[in-house]
Structure formats: structure tokens, C-alpha cells
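Left out: one protein chain. Kept in place: all the others.
And then subunit A:
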Amino acid sequence: MSRAITPQAKAINTGLAWSVALLIAFPILWTVLTSFKPEPQAVASPPIFLGFDWTIQNYIDVQDQRAYFRYFVNSVVISIGSTLLGLIIAIPAAWSMAFVPGARTKDLLMWMLSTKMMPAVGVLVPIYLIFIRLGLLDTRIGLTVVLMLINLPIIIWMLYTYFKEIPADILEAARMDGAGLREEILYVLTPMAVPGIASTVLLNIILAWNESFWTINLTTVNAAPLTAFIAGFSSPQGLFYAKLSAASTMAIAPILIMGWFSQKQLVRGLTFGAVK
């Protein structure tokens, strides 16, 4: 589909697109800017855009007062761990639903998705009690398992849609060409599914990284990830906007950087494979 676009129309479109993008990204930009301001200038009225005294003191203070790095490691372990654990369960599940569907496969998929519609607080108390009994409260392993379970329906759905895209004909062609199950998976299935698996992994790391209900409610110190780090910062230090901004920037920076470098995969992931 191609339409003639006049240079003026193009300029207007570009301008509009940039304005919308800036508007949406503004809170984040503002947070980042504020994080480099001295505390008094951070709350100055009228607000100062760029002409303030740039400083990294806030970052040093944040690291001194609360060990950022420990939260960061927890976030990494929990988000990557829960995603990998999820894959181990979701890959066989999605394979079987995509390639050997049963009479109830569709219902099963809908039911799994429906669990995502339920408010999480509804199961907070039972899960909290189970965690106390099992001694999982404030442990990385406990949180990893919970986040895996929370995101499992999405992982399975995404993988299922990717696997569905692989035409059964091609797998049959491989069988006709003399491939056994091992060769079929190794040389044909996996290479064709890798982009789908990669975007699933990326999206789920982000979802797990940003998850703040369970991470805040089920941790105190040892297993607390960056979400708990910001939350903990906002209450006692609530009025120190610059430090709070520095803490927030440090919490979102890793995931923003990762997202930036994997944009292409992510877009594919977010559209559930609809865009090729």
C-alpha cells in the first residue's frame, strides 16, 4: 500500500509524532532531569528546565543510604529466573497445544488468560500464609516462583501464538526429508521459533522487573528488588524529590537500556507476532 505524501503533510506528521512521544515520555525525562538537581532547585517554582547546577550527589547519597546494588541483583535474579523457569514449563505446554491440540485446548487457553483478569489482592492472603508456612517469605526463590506463576499465562500465550505461526507442512516436509524428532526440533522447529522465544523472554523479563504488587508485599530486606527499593525510598524520604528521582532513575535505567537495544524483538513480542 503506497500513498502519495506531500512534504508538508510529512512535516506535520513528524512534528505531531514527536510531540506525542515527548508528552508520553515527559514524566520520565523530568525524573531524570530532577535527579541531577540539587535538592532546593528540584522543588523550585517556577521549575528550572536545564539551567540548574548539575550534580551527581543524589546518586552518591542514594547508594550510601541504601545499598542499590543489592536490590539490583535481586531484580536481575528474580526477573531472569522467573522467565527461564516459566519457559521450561511453557515451551512443552505451548508445543503440545499448538501441534497436538485436544478438544479442550481453546478453553484451556482462555481459562489461563482469565486468571490474569483477577485482582491480585484477591489471593494475597492465601499466598502470604502459604509463604509463611513454607518459610518462603522474603526469599528470592519464593518470589521467583510467584512471578513465574503470575506471568506463566502470558508466556504460554505468546509461545503458543508463535508456534501456531509455524506451518505444520514445514514440519511434515522435514519428516519426509528424513528428519527424526531430534533433527526436526534442532534444524527446523527451533530456528523458526527463536525470534518468538527471544521476544517472549524479553517481554517477560520486563514484566517481572516492573512487577510491584507481589515484590513489595512478599519481601522486606533480603529478596527485595528495585521496586521495593523505590517504594521504601518514597515514604521516609518522600519530600526529597531529587534523591527520589535519582533512585527511580537507577531503578528503571537497566530495563530502559535493555529495552532500547531490543526494540525490534519487543515490538514483535508486544504485537503477539502479528507483525512480521
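Throughout what follows, a residue touches a chain if its C-beta (ideal position, glycine included) is under 8 Å from a C-beta of that chain, and two chains touch if they have at least 3 such contacts; residues count from 1.
Keep this in mind: contacts and distances are computed from a predicted model.
Candidate names were "Succinate dehydrogenase/fumarate reductase iron-sulfur subunit", "Sugar ABC transporter ATP-binding protein", "Acetolactate synthase" or "Aspartate carbamoyltransferase", and the UniProt protein name of the unshown chain is "Sugar ABC transporter ATP-binding protein".
The chain that is not drawn here is touched, among residues A:G15, A:P47 or A:G180, by A:G180.
When the missing chain is restored to the complex, the residue among A:I60, A:L113, A:L134 or A:I170 that touches it is A:I170.
In the full complex, subunit A touches the omitted chain through residues 167, 169-170, 172-180, 183, 187-188, 191-192.
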